[in-house]
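What you see is part of a larger complex, with each chain still in position.
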Amino acid sequence: MLNIGLLGCGRIGQVHARSIGQIEGARVAAVADAFEASAKALAEKTGAAVMAVDDLIASADVDAVVIGTPTDTHYDLIHAAAAEGNAIFCEKPVDMSADRIRDCVKAVEAAGVPFMTAFNRRFDPNFANVQSRITAGEIGEVEIVTIQSRDPSPPPISYIKSSGGLFRDMMIHDLDMARFLLGEEPVTVYAVGASLVDPEIGRAGDVDTAAVTLTTKTGRICQITNSRRATYGYDQRIEVHGAKGMLRAENMLENTVEIATSTGFSKAPAQHFFLERYEAAYRAEMAHFVDGVVNQKRISPGITDGLRAQVLADAATQSYKERTPISVA
Amino acid sequence: MLNIGLLGCGRIGQVHARSIGQIEGARVAAVADAFEASAKALAEKTGAAVMAVDDLIASADVDAVVIGTPTDTHYDLIHAAAAEGNAIFCEKPVDMSADRIRDCVKAVEAAGVPFMTAFNRRFDPNFANVQSRITAGEIGEVEIVTIQSRDPSPPPISYIKSSGGLFRDMMIHDLDMARFLLGEEPVTVYAVGASLVDPEIGRAGDVDTAAVTLTTKTGRICQITNSRRATYGYDQRIEVHGAKGMLRAENMLENTVEIATSTGFSKAPAQHFFLERYEAAYRAEMAHFVDGVVNQKRISPGITDGLRAQVLADAATQSYKERTPISVA
């Protein structure tokens, strides 16, 4: 039985608790949160002990920690947990600064603890299916990757102001997905963007509509578009064109019903809420982590994947500002 | 060059003239119509000669006739054309009476002339593709055939009164399609129906909504539904379930465009007009006829197919009236 300590009992912590509840061989052993009420509520549901953060990390009853606290706390928690020899599951981004992530890489590698960066989309059954079939050679060598990623509606302006910007907060998922699908590291990043959805976002110094082009050493190309608005649901599509064919994952709609009337044939919108859309992905990523720790298998994505995505997001931000492609070789 | 004489220059005659214009090795040599203006108009477009019906059939310049006149004239025209040794392409139904069609079969067989019954839907690229893949064994032995066939809107009541009823005028196409796809002759027919679209149709003694179940000797099943109304276009779908899989042909929409908004994902209605929906089928059936006559190949569907469909339509009508399955073995 893998005893997991949850650091952070907010929305994402609760998601992970629910996933752990469905996995054989793992349980939520302890929980900690700055708000004691949150910790207590989750403890009641799971039967876990409520602990202070330091105690949880140091507890002999905890084999692994799930870090679901605010981003600026990740750095210290990773260092502490690594020092205690805990396996670590950490929400993305690992940190807002690539240099600080590099420090974390050193700490984790020195401690030799398993580490997983929670890029949950890699575990979406649709996207995972695409990637495994690329690996199996079903479409030959990858040539062009296209990623469309659009949120149903923008986050509050307060969030925008502290998020590090669209490229770091939203597109980072797509930059990781690009790495996952391209099969090669991107070497150039070119970004454009504008504030077309909400002028407030522009005034806050950010964009809400953006596009990035990545190229790899052998010439593979990835195009990504992001928007903070999609009236038709949470728009999450990928398409990979290879030498022998194309693979694409379409949106998940609310149901399979189609109505036909004089105006034509209509289906439901795409699922709106990210927790619903990626429910299966959250479950699968936690199962992967537990399996990796318990059975000493390779865990992926690891901490260097978290670093590499941050480097790409930084480069996209710079490219957008300087209006020129940035080399990240 | 196959010289074709068109008997009937109305809507369907014009369709056939246009098809012939696109086929290498055939031309409209002569046209005839009760309304001279119709004949003249078509002659101008095609360069054909305007003739009286009898003269056209007897003309040495005519190798084959296309019969597109009212149904009650088919009997005499078939006999006359067969006597003159013309190849015959005849619109469906061959006649409203199965017994009179049997007379035509004798006349055609005695004369030894090529004969094609114009069940155009067999030549629709989608339906033809389904049938050829059944024959190629892609889904194994056929088990269940489902045919959905719905007109955009009912014909005038005057037409209803003289059409012989829905089973003979509309479902006859689907009964022929069932034979085309089942690979065995139906041996029982069970029909139900009602007037749900327009009470006038009910008062005229007909139904506007109907369903038929056919079974074959080895137990294969076909279900057909018909409606005189479909708000979303001309609804023409078939589905065949076999031992190894299923083949289905979906509707042809007006275009491939999809719009996504807060209400969901919407596509265009199905094509409404039968001449547009079956444009390719009309062209292909005429090409098949010309090829068969010119190259002395087997022509199908022939006159016995016209007879068999009429027998099934008669049985469906009887089944509906007597509320019991009818044997047609």
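Each chain carries a letter (A and B) given by its place in the written order, and its residues are counted from 1.
Keep in mind that, in the parts below, contacts are C-beta pairs under 8 Å (C-beta built on N, C-alpha and C of every residue); 3 or more make two chains touch, one makes a residue touch a chain.
Note that the coordinates shown come from a computational prediction; the quantities given were computed from them, not determined experimentally.
Undergrad: Because only 2 copies sit in place here, please give the count for the whole complex.
TA: Shown in place are 2; the entire complex has 4 copies.
As a working rule, only the chains that are shown with their structure count from here on.
Undergrad: Starting from the mean Cα coordinates of chain A and chain B, work out the distance between those two points in Å.
TA: So the centre of chain A lies 57 Å away from the centre of chain B.
Undergrad: Within the complex, which stretch of chain B touches chain A?
TA: 231-232, 253, 260-270
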